[in-house]
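Structure first, then comments.
One chain of protein is taken out of this complex; the other chains stay put.
Each chain carries a letter (A, B and C) given by its place in the written order, and its residues are counted from 1.
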Amino acid sequence: MPPRTVRVRLYASAREAAGRATVELPVPATGLSAEALLRELRGRLPALAPVLRSCRFVRNDRYLRSLSARVRPGDEFAVHPPYGGG
Amino acid sequence: MPPRTVRVRLYASAREAAGRATVELPVPATGLSAEALLRELRGRLPALAPVLRSCRFVRNDRYLRSLSARVRPGDEFAVHPPYGGG
Amino acid sequence: MEVRLTRRPLSVGAAYRALERPGAGGIVVFVGRVRGDVTRAGRVVALDYEADAPLAIRALDRVVRRTRARHSAVRLLLWHRVGRLRVGEVSVIAGAACGHRAAAFAAARRLIEELKRSVPIWKTDRARPARRPPRRRPRRTGRRAG
Partner (left out) sequence: MEVRLTRRPLSVGAAYRALERPGAGGIVVFVGRVRGDVTRAGRVVALDYEADAPLAIRALDRVVRRTRARHSAVRLLLWHRVGRLRVGEVSVIAGAACGHRAAAFAAARRLIEELKRSVPIWKTDRARPARRPPRRRPRRTGRRAG
């Protein structure tokens, strides 16, 4: 059976706001835009909304250049708050 | 017998120009100005003259502030070319 | 290794030895350590560092590559630790070996600044409350200078 979800990984302040490190979101077989996926995510976890405004997004280990990029079942999606290493 | 000379210590390029590290210069019991001592030094070691123009001078482990400062028998005098550590 | 992302303690001695190359007249090593600052949540006793590892390693590589091009470095390294680090432990080492000291300072500085800006690594304070009974509370923002 093909995958029907996208696994979203939340880091640092995004994880703290959501209270969890990963979320599985169901997506249609034809996929949806990253923008629609984020809408879905905010609906599911409202506390994430303010954090998401300062985040970068990653699909399958590549930074998303545009929120119109398509996300398909089986993809991995990551939410990166501003970096703070060092 | 009280000392009748000043020992002059030459460092780095001053030593290389003079071909020696120290010089003993006779000075009067009442001493003489640093300026006069340097005249004496240039007379003894003419190759030093161009080097001395960029040097700082030290008497008894203290930098000389003025060439009119007095140098007396028994004093130690040092010639410092521009520094180059590191 | 030039870049490293590891859960194991970082050795400053090993970093320095990796930088000793012929022609390296000036070597600068920057070491970032966890500080026990006092925050609203209490005194920081540890920082939890996490990374998006595949991207972080690529980003570390890119920082090193760009820095080498700009500062004609003989040898660079950029190592970061992840996991729980106690106060005083080393979180990051940025090292630059160059012909001359000005380049070595500039390259080491650039490595750490670019790391902070562009490498997906985050820290979270673990603080011990000052006047309340001890409990662990995660905080969003780091409190060290790195």
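Structure notes:
Methods note: a contact is a pair of C-beta atoms (placed from the backbone, for glycine too) under 8 Å apart; a residue touches a chain by one contact, two chains touch by 3 or more.
Predicted model, so just to flag it, every value in this text is computed and none were measured.
Hidden chain, full complex: it touches shown chains B, C. Among the residues C:Ala18, C:Val63 or C:Ala108, only C:Ala108 touches the chain that is left out of the figure.
Although one chain is not displayed, chain B still touches it through residues 9, 11-13, 16, 58, 61, 63, 78, 80-81, 83-86. Interface residues of chain C facing the missing partner chain: 12-13, 16, 20, 22-36, 87-88, 99-101, 104-105, 108-109, 112, 144-146.
Assume only the chains that are shown with their structure count from here on.
When chain pairs are compared by their number of contacting C-beta pairs, A-C comes first.
Averaging C-alpha coordinates per chain places the centre of chain A 27 Å away from that of chain C.
Separating the CA-averaged centres of chain B and chain C is a span of 51 Å. The multi-chain contact residues of chain B, meaning those touching 2 or more other chains, do not exist; every residue touches at most one other chain. Of all residues in chain C, none touches two or more other chains.
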